[in-house]
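The complex appears here minus one protein chain, its other protein chains still in place.
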Amino acid sequence: MNDIWRMIGQRLLLGVLTLFIISVVIFGATELLPGDLARELLGQSATEETLAAMREQLGLNDPAPLRYWNWLTGVLQGDFGMSMATKKPISELVGVRLGNTLFLAFYAAALAVPVSLLLGVLAALWRNSIFDRASNAMALTAISFPEFFVAYILILWLAQSGLFPSMVRITGATSMGELLYMAFLPALTLTLVVTAHMMRMTRAAIINLLASPYIEMARLKGMSPVRVVLRHAVPNALAPIVNVVALNLAYLITGVVVVEVVFVYPGLGQLMIDAVSNRDIAVVQAIALIFAAAYVLLNLIADVLSTITNPRLMHRR
Amino acid sequence: MTVLLSVLGGLGLFFLIGSAARAGLHAAAPSRHKPTFRDMPLTASFGLAVILFYVVLACLAPVIAPYGESEVVGAQYLPWAAPHYLGTDKLGRDMLTRLIYGARNTVGIAFATTALAFVVGSVLGIWAALMGGRLDQWLSRFVDALMAIPALIFSLLLLTIFGTSVMTLILVIAAVDATRVYRLARSVAQGIVVMDYIEAARLRGEGMWRLIRREILPNAMAPLAAEFGLRFCFVFLAISALSFLGLGIKPPTADWGSMVRENATLITFGDITPLLPAGAIALLTVAVNFVVDWQLHRASGLKE
Partner (left out) sequence: MTKNLTGQDGMTRRGLLKGGMAVTAAGLILPAGATMARAEPKKGGILRIGFNSGSTVDNYDPGVWDTNFVQVFAQARHNYLTEIAADGSLVGEVAESWEASADATTWTLKIRQGITFHSGGTVTAEDVIASINYHRGPDSTSAAKPIVDPIVEMKSDGPNTVIVTLSGGNADFPYLMSDYHLPIMPAKDGKIDPTSPDGCGPYKVDSFEPGISASLSRHPGYWKSDRAHFDGLLLLALPDPVARQNALLTGEVDVINQLDLTTVSMMARNSSIRVLSVTGNQHFCFPMDTRVAPFNDNNVRLALKHALDRQEMVDKILYGYGAVGNDNPIGPTQQYHADDLPVNSYDPDKARFHLGQAGLTSLDVSLWVAEAGFTGATDSGALYAERAAAAGINITVERAPNDGYWSNVWMAKPWCASYWGGRATCDWMFSTAYASGAPWNESYWENERFNTLLLQGRSELDDTRRGEIYHEMQAIVSNEGGTVIPMFASFVMGVSNAVATPDVVGANWDLDGFRCVERWWFA
């Protein structure tokens, strides 16, 4: 068990390194984008004079490495800086939206993960049956529609009849029950989007093991197919399953901007797109780091779980 | 009632196409391979037939399509009637023609992208798992860093910097996809490299390339193939999502992803126009994955 703790410690340190790499990559990429904050704020109305004045005021004339250094030293002291476009502290901009994003991600995951694991296991168990084919074809059809299209179809069926609201309005007075009701359509959209991937990987990982000698053995012993799959195949198939679940959870946190736009859900994705298009680097960086941290943590959990299920991974040269 | 009828009709068509394709393939195959096709499930033969159909469409698009790719032939949104069997789009271009050319552009791009992503991603992933140690750590940290940036935003950044030609589109989406493939390949390979036969192969002095290609890849094939089937259709979605941000394939090139985007708003009023390109994508996705499933099943060695 100590080995696992050591691995976690190591990975957390490496995670910090990952965050550092990301901050450099994102800063560099944003710098490489044509145009700058002053340009984007003034938009079509920019003139050379006003641009020059605004760049001066925003401190955009400093060389890029210096600005990066200033940002980095600020972050190391726990200060993520100000959004230059809105002149507000980052924490104020990001705080509430982070909560919203996490809520939606967990809501969708709570729907999607059990359903897809169950479907995956059942499909593996009853492989090549009508159930397998039908659930497979349906999941594939759902996944091959773009997210906004799935959302529109759900709006057509479930929102226009007045069953569920198509807009999420979160105010201070919104109760948990109301929130679950209002956010149902976005969560359902995301569920449809991620289910197929997880379900198919579960099925494939289990089926991949079914030809292994130890499964043959179990079968020859006369064990029931259900028991073979649940007792013998699933534990060994956990590594790839956990990985694909982690990947999809990360996606639910970081990649849902389209769903946010359609359902007017105030999450981080929209904030990030706005910040990128305005070249508001401090905000881009802060959100990129949040996304990255979520991603690193989920992967760490996935790796720890894979290692626990396959102790051989611990003892490598 | 109409729903029931169309489901029944769809099922009927599925069996018809599936059986016909199986019979056809069985007859056409060289005798050595005949058993393969005789035993194939209907889903797989249906999938093969659909893929074959798409390939023919893609190759012969200019011959089959009744009009030019970007030719404006009449008023917008004409109803489904001869000579425009699927009506016209918002600019008055023949919908059927656009769909046929869409097969050519979209499938070509998607295939090139996915193939590139898989070659790069799986080779690097397996290599990292095999080498372990510092190389694995560095490569994985780097890929993790890239993956931790949301794909849509990463593509947006790259495409804005490098421009939006078809070539850069393929490279950018492949680069983003390759990180996902890398991750999967590495985790699958990690389970394999600790096995005894790899140890044995190493002791035999097998080279790195041979280890990857001959020893690990065949055993990692199943999850990778399953992933391939999905990644392939994700490319359509990526193009569609990028056109949501104004970065898709440049007009007037027909591609299904952008066609869904262009017509998507119609669906909320119950107009089914956007279902045509979306359905074309879905049909291909289902078909490809049916074939992948069949191959998976054959590879697993299960007899039932």
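Read from first to last, the chains carry the letters A and B; within each, the first residue is number 1.
One rule holds for everything that comes next: a residue touches a chain if its C-beta (ideal position, glycine included) is under 8 Å from a C-beta of that chain, and two chains touch if they have at least 3 such contacts.
Predicted model only: the values in this text are computed from it and were never measured.
Checked against the full complex, the one of A:Gly162, A:Gly177 or A:Pro213 touching the unshown chain is A:Gly162. When the missing chain is restored to the complex, the residue among A:Leu190, A:Leu271, A:Ala286 or A:Leu300 that touches it is A:Leu271. Contact between chain A and the unshown chain involves residues 33-35, 38-50, 53-54, 57, 83, 85-87, 93, 148, 152, 155, 159-160, 162, 165-167, 169, 261-264, 266, 270-271, 274-278, 280.
Residues of chain B that touch the chain left out of the display are 70-72, 76, 90-92, 156, 159-160, 164, 245-252, 263-266, 268-269, 271.
Convention: only the chains that are shown with their structure count from here on.
With centres taken as mean Cα positions, chain B sits 22 Å from chain A.
Against chain B, the residues of chain A that register as touching in their complex are 14, 17-18, 21-22, 25-26, 29-30, 32-34, 127-128, 133, 136-137, 140-141, 143-149, 152-153, 155-156, 160, 196-197, 200-201, 204-205, 207-208, 210-211, 239-240, 243-244, 247, 250, 254-255, 257-258, 269, 272-273, 276, 288, 291-292, 295-296, 299, 306, 310, 312-313, 316-317. In the complex of the two chains, the chain B residues touching chain A come out as 41, 43, 132, 137, 141-142, 144-153, 156-158, 160-161, 180, 183-184, 187-188, 190-191, 194, 222-223, 226-227, 229-230, 233, 236-237, 240-241, 244-245, 257, 260-261, 264-265, 267-268, 270, 274, 278, 281-282, 284-286, 289-290, 293, 296-297, 300-302, 304.
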